[in-house]
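For reference, the structure discussed in these notes is given below.
All protein chains of the complex are present and in place, except for one that has been dropped.
Labels A and B are assigned to the chains in the order they are written; within every chain, residues are numbered from 1.
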Amino acid sequence: MLKNRSTLISVAVIALLLFILPAFTHRYYISLLSEMFIFGLFAISYNLLLGYGGLLSFGHAMFFGIGSYATAIFITQIDGLSLISAVFLSLIVTIIAGLIVGSLLLRHKGTPFALLTLAFNALFFAIAMKWYTITGGDDGLSIFRPPINLGVTSVDTSGITFFYYLALIVIGLVVLFCWFFTKTAMGKTVVLMRENEERMRFLGYNTNISRLILFIFTGALAGLAGSFYTLFYEFTSISSISLDMSTSVILMVIIGGSRYFAGPLIGACVYIYLQDYLSDITDRWPLVMGLIFIFMILYVPKGISGLGDFIIDKIRQRRTPDDNDSSPCVEEN
Amino acid sequence: MLDVNQIKKNFSGLEVLKEVTFKVAYRENHAIIGPNGAGKTTLFNIISGKFRPTSGRVTFKDKDITREPPHIRNRMNLSRSFQITNVFQELSVFDNVIAGVRCHHGMRYNFFKSPTSNKEICDKTRAIIEEVGLEKVTDTTARELSYGQQRALEIGVTLSTEPEMILLDEPTAGMTREETAEAIELIQKVTVDKSLLIIEHDMDVVFTLADTISVLHYGTILASDTPDKIRNDQRVKDAYLGEEE
Partner (left out) sequence: MTDLAVFFLHGLVYAGLLFLISSGLTMVFGMMNVLNLAHASFYMLGAYLSYSFLQWTGNFYLSLIVCPIILFVIGSLIQKFLLVKAHKYGHVHELLVTFGVAYVITELVKWIWGNFPLGVNLDGFLTESITLFGLPYPIYRLFMLGCAVLVCLIMAFLLYKTRLGIIVRAAVDDHGMVNALGINVPLVFMSIFGLGAGLSGFAGVIAGPLLTTYPGMAAEILVDAFVVIVIGGMGSLGGALVASLMIGELQSFGALFFPKLSLALMYLLMAIVLVVKPSGLFGEDL
């Protein structure tokens, strides 16, 4: 009870701060925050797959990239397309992609599943590269951020501050829905899959369907983040659908922590901030990121979000020297 | 209710089940006994859907389920327990049991409702937890339960989908005398209105519970009869019971 109250209050405070921030800060930071929102959503979507569902994918950027490209392509190909329609259409494309890829991945788990996600990501990357006429290949696609068509008026979306609020509200609501999702029946089903998929089957669950639904859902969320990515930069390129992008989101989620809902958000913010801050100092900031990653995996498996638990456990271990392994994960077969 | 017909199972050349045929009647308590390695768990795995037989047929409630996946069999109200406790270790007792209850109620993929918001589901879950005697540890993580409690939870989870027939795989394995007695009482209580197929090594349990005993001896059913007849069957004595005494 107490925990819920304090969580609610802190979330409300943060939300309030985010709302009034643009009045006090420089455009540069507003931009940075917008970026954090986008990648925060991307990371949350990945963690629903990894942390909640126990499915390790090395190709989640395929959905981010599909959403990103779809938005760019719809905007360039369809004249006068409004922002909302572009995002909505991209979502449909991403869902279809999730359905196709997910159906092929249905029966596989563990290592074969991971390799397959890698393969599909690479295939989509190749398509984006080769299909120059539609995707712009190596050059990428530039767009002008379309207005929001409200029937009687159309709202200009080109301002940095405007986009900030758009991202804050839309992504904020989506993230809220994701949090709510983890408490629903499907959210719990996903956790059952992580914990003991075999027993689930003997309890009447069709685990293939469960997995497919999760895959499509998280893919759609990633695609939405990708749409916003295109809208934010007014540009997309093959890097949005690259294996590097998949790598980045994995780093974000692990550094932030996959065992708590807010972990990926923290991870995304840390990653983007460090990328921004460290890249001025050294060209080799990815090395630092990688070392933090390995450190987190081995010593703080719950990531930054789990640091509280980590510290409490360490204190507890000092007091009672028993061999209690506080490993958060379940061993798989 | 359950009709097992000439089941044969090979594992890469090793013939584990040669020709298994027997029936379990409606609301019957049917025990399978036999030496270790006779293929009892394999038989369970075939009946519950984990493996497919090399040949033969399994019929449940007049429907051929030989090739059906486990989740379909469960939805037909055939549920099994596992010899090695196979629950959701990191979840609480409540969450373990509610998993099956809500699946049975169709609340599997709902994106908008929480399982605990449904009163019927919650009530049924608590009822089952009470039935297996775990009310006091409802919110304890499964991993932290004692061995006997874990076995009770195993049965609770098996019951959560409101089966008409239960398969129990050595439910009293590793239990003390007292725990076994409690387990027998529990099993009798919960199977009053269900069919039971149980694998057991403990002869006391078998002779207390069973209406019918089938003896599985190296891949075939040696005999399938009432406990008295089995006790006095010479072949059974030679092959199995004789060695026990």
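FYI, a residue touches a chain if its C-beta (ideal position, glycine included) is under 8 Å from a C-beta of that chain, and two chains touch if they have at least 3 such contacts.
Fair warning: this is a prediction, and the values are worked out from it, not measured in the lab.
Considering the complete complex, the chain that is not shown touches A. The chain not shown here is touched by just one of A:I38, A:I75, A:L203 or A:I254, and that residue is A:I254.
From the options A:L123, A:V155, A:L176 or A:I312, the residue with contact to the unseen chain in the full assembly is A:L123. Set against the missing chain, the residues A:I9, A:V155 or A:L291 yield one that touches it, A:L291. Against the chain not shown here, chain A presents residues 50, 54, 56, 58, 104-105, 108, 110-112, 114-116, 118-120, 122-123, 126, 243, 247, 250-251, 254, 284, 286-287, 290-291, 293-294, 297-298, 301, 325, 327-332.
In the analysis below, only the chains that are shown with their structure count from here on.
The mean-CA centres of chain A and chain B are about 42 angstrom from one another, to the nearest whole unit. The residues of chain B lying in touch with chain A in their complex are 48-49, 69-71, 74-75, 79-80, 82, 86-91, 95, 99-100, 102-104, 107-115, 157, 160-161. The residues of chain A lying in touch with chain B in their complex are 181, 183-186, 188-189, 191-192, 195-196, 198-207, 209-210, 213, 330.
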